[in-house]
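Every protein chain of the complex appears in place save one, which is left out.
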Amino acid sequence: MYVKNCWYVAAWDKEVPAEGFLTRTVCDIPLVLWRDDKGEVVVMEDRCCHRGAPLSLGRKEGGNCVRCMYHGLVFDRSGQCVSAPAQKAIPPSLKVRSFAAVESHRWVWIWMGAAEEADASLIPDTHLLDDPAWKSRDGYIHYDVNYLLITDNLLDFSHLPFLHPTTLGGSTDYAAVLPTVERRSRSLMLKKVVRDTEAPGYSRKFGDYPADTKVDRWMFYEFLVPGVLLMDAGMVPAGMPFDDGRREKAIEFRGFQALTPEREGSTHYFFAHAHNFLTDQPEVTDAIHQGVITAFEEDREMIMGQHRNLALDPGFKMQPLTVDAALGQFRWLIDSLIRKETAKARDAA
Amino acid sequence: MYVKNCWYVAAWDKEVPAEGFLTRTVCDIPLVLWRDDKGEVVVMEDRCCHRGAPLSLGRKEGGNCVRCMYHGLVFDRSGQCVSAPAQKAIPPSLKVRSFAAVESHRWVWIWMGAAEEADASLIPDTHLLDDPAWKSRDGYIHYDVNYLLITDNLLDFSHLPFLHPTTLGGSTDYAAVLPTVERRSRSLMLKKVVRDTEAPGYSRKFGDYPADTKVDRWMFYEFLVPGVLLMDAGMVPAGMPFDDGRREKAIEFRGFQALTPEREGSTHYFFAHAHNFLTDQPEVTDAIHQGVITAFEEDREMIMGQHRNLALDPGFKMQPLTVDAALGQFRWLIDSLIRKETAKARDAA
Partner (left out) sequence: MYVKNCWYVAAWDKEVPAEGFLTRTVCDIPLVLWRDDKGEVVVMEDRCCHRGAPLSLGRKEGGNCVRCMYHGLVFDRSGQCVSAPAQKAIPPSLKVRSFAAVESHRWVWIWMGAAEEADASLIPDTHLLDDPAWKSRDGYIHYDVNYLLITDNLLDFSHLPFLHPTTLGGSTDYAAVLPTVERRSRSLMLKKVVRDTEAPGYSRKFGDYPADTKVDRWMFYEFLVPGVLLMDAGMVPAGMPFDDGRREKAIEFRGFQALTPEREGSTHYFFAHAHNFLTDQPEVTDAIHQGVITAFEEDREMIMGQHRNLALDPGFKMQPLTVDAALGQFRWLIDSLIRKETAKARDAA
C-alpha cells in the first residue's frame, strides 16, 4: 500500500533520454519515461493494455506516439490507442494509463494518483539544485528494503554519531539532543540544534578555524510525504549566530533526498548534498558527495541487517523511544493518507 | 493446472541415453527417462515412493529394473517394487508411478494421465522429422514463463513484422490479414494467406527470382492441445498457385514446435523447421535454423517482459482484439479440457 495522491521523484532529468526510453518501476507499476517532440517528459504504464507487453521494447513514432512492437499497436501521449493492425474499430478502452509528470529543477516528478487530480503546487521546491551558487553531485542508490525503513533513518538523526562516526556524526552528545517536531498536513518540520559540540568529519576541514573548534550545529528540515527531505544544515563556531539569516563563518549545506518505493521491498533513493562554499573547486564537491555516499553505505549495512531481522519474525514489535517521535508521526501521517485514499476509492466504487 | 490426458513431448529421442538416465520435470512431476534392454523408452516418476529420493541417482539393474541408491529398493519398468533390503513382504502399494511413453519420429511422447487411458492414435504426426527429403536441426529452448504465453505468441502471427522484421517477418501489411480459424475437438486449424507482399528475410534469398519480387505467403497450421504446432508454410512469386499441391517455384517449410509445461512458470520448447530445397547443403539448413533461433530470442525478450509485467499485477486484464480470436479459442479449449478432467476426477472420488 502506497500513498497515491502525491508527487514521487521518478528520475533525475538527465536520465530521460531525448530519444528512446527510461524504464522504472514505481509503487509496483512498470513505467516508461520518454520525451515528446517538444522535449517534455511523458510517463506511461510500461505495459501494453492489449496483452501486457513492455512498450519500452517498442519505438517512438511521429514524435508524440509509441508503438508496441509485439502486435503493432500505436498509442498517443495520453495513452490512447490510435492504430492497431487488422482492427476495424478501436475501442476507447484500448488505452494505456498515463501519469501526470513535471520536470522541475533537475528532478522528474510523477503523481501516482489520477492525473486529473495532480496538484503541481505540491511539488517540493528543489530550485537550489540548479542554482549556480550551490554545487552538488547527482546521487542515486537502489535499496532492497521497504522505503519506510529509510524514512525512519532520516527522521532520527540521533544515529549520526553511532553509525557515521567519521563522516556525518560528531561526538555522542549530538544524540542526546532531541529535535522539535511540527506536524503539517503533508509533512513534518524538524529542527535540531546542538551547541558547543564537535564538528563532524565531513565538514570539519572546511571551516577557517582550527578543526577541533567547538561548533554549534543545526539541521532544519521538512520531511514531505511520501519521503522527500529538504534540509538546511550546517555549523558555525560555537556561539556565532545562525538562526536569523546572518551566518558568518558558517559551513552550510542544503540536503535533497527523495525516497520512491519501487515495490514493497525495494526503493529508489535520489539525493544531492549541496554546498555554497569553495564552489569553484570541483574536488570539494566530489569530496562532500563521497562523504555522503560513505555514510549512506553505513546506513545501508545497518538497514539491510534490520530488514533481514524483521523478515525473520513478522510478529516483531518495535519499541518506541523518545527519539522516535518524528518517525511515529510520519508513519501515522502515511497511514492516515492511505486510509483516506482507500475510503475514497471504496466510496467511489 | 494442466491437461493430463494428452501427449506431451518429453524429449528428443537422442536425449534418452542407451545407458543411464535423462531427468526432466513435466507438469510439476519429476521424471526419469531410460531405455530397457530392448532400447524402448521407459518413463517413471523420478521420486522413490519410499521417501522421495530421485531414482535417477540410482542405477539400472538387469536391463529392466532401476535400483534406488538411497535405501536399495528395486523397481521394475512398471514401477512396482520387486526387492527391498530387510523387508519381508513387499506391499503392492510400494510402487512408483510409470507413464505411457511412445517414441515416434524423433520425439518421445508421454501421456500425463492414467497410462491405461493413453491413446496412441492421438500422437501428432511428425514423420517428416525423419524423412530424408526434409532437413532440419533439432531445437530446444528452456523458458521461464508459463507455456500459455508462448502458445499465445504462436497463435497470432500478426506479430511477425513487428517482432521479427529481419527474419520471419516481412512488410507490415502481413499483420493486417487475419487467418481463418477452425475449431476441432482437440486442436485449432489456422490458415493465413497474404498475397502480393514482401518475402521475409530468412527465406528471401532462396527463391530463384529477385529478392524483391513480391510473393504470396501461406501459413497453414494445426495447433494441438496442449501446445503442438504442425505447420505448412512458404511462399511463391505472387500469383503462382500453392494451395492445391502444385507448388512450382515455392520455398516451403514444415514447422514442428512443441511446448511442454515444466512447472506453472517454466516451459520446455522443442522445435524444428524443415525445408525440402537445397537439402544437400548443410549450411542452408544451419542458416534456416539460426534464423529461427534469432527470431525465437526476439520472442523470448518480449515474452519475458510481458511475464514480468503480468507478475507485477495479478489483476491485470488483457484486452481481446480481433487478432486474438485463435488465442482466445485455444485458451478456452485448454480450460474446458481441464474442467472436464477435474469434474471426472471429482466424480470418481
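Letters A and B name the chains as they come in the text, with residue numbers starting at 1 for each one.
Just so we're on the same page, a residue touches a chain if its C-beta (ideal position, glycine included) is under 8 Å from a C-beta of that chain, and two chains touch if they have at least 3 such contacts.
Just so it is clear, the structure is predicted and the values come from calculations on it, not from any experiment.
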Next on the checklist: One chain isn't shown here. Among B:P30, B:G113, B:P165 or B:G328, which residue touches it?
Outcome noted: B:P30
Item to check | Candidates A:A120, A:A211, A:M318 or A:A345 - the one touching the absent chain | outcome: A:M318
Checklist entry - Given the contact definition stated above, which residue among B:K88, B:H142, B:K317 or B:R346 touches the chain not shown here? => result B:K88
Next on the checklist: Given that one chain is not shown, which residue among A:N64, A:T172 or A:N276 touches it?
Outcome noted: A:T172
Item to check | Missing-chain contacts mapped onto subunit B | outcome: 25, 28-30, 46-47, 49-54, 56-57, 67-72, 84-88, 91, 93-94, 263
Item to check | Hidden partner chain, residues of subunit A it touches | outcome: 152, 156, 158-159, 161-163, 172, 175-178, 301-302, 305-306, 308-310, 312-313, 316, 318-319, 321-324
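To be clear about the criterion, only the chains that are shown with their structure count from here on.
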Item to check | Separation of mean Cα positions, subunit B and subunit A [Å, integer] | outcome: 48
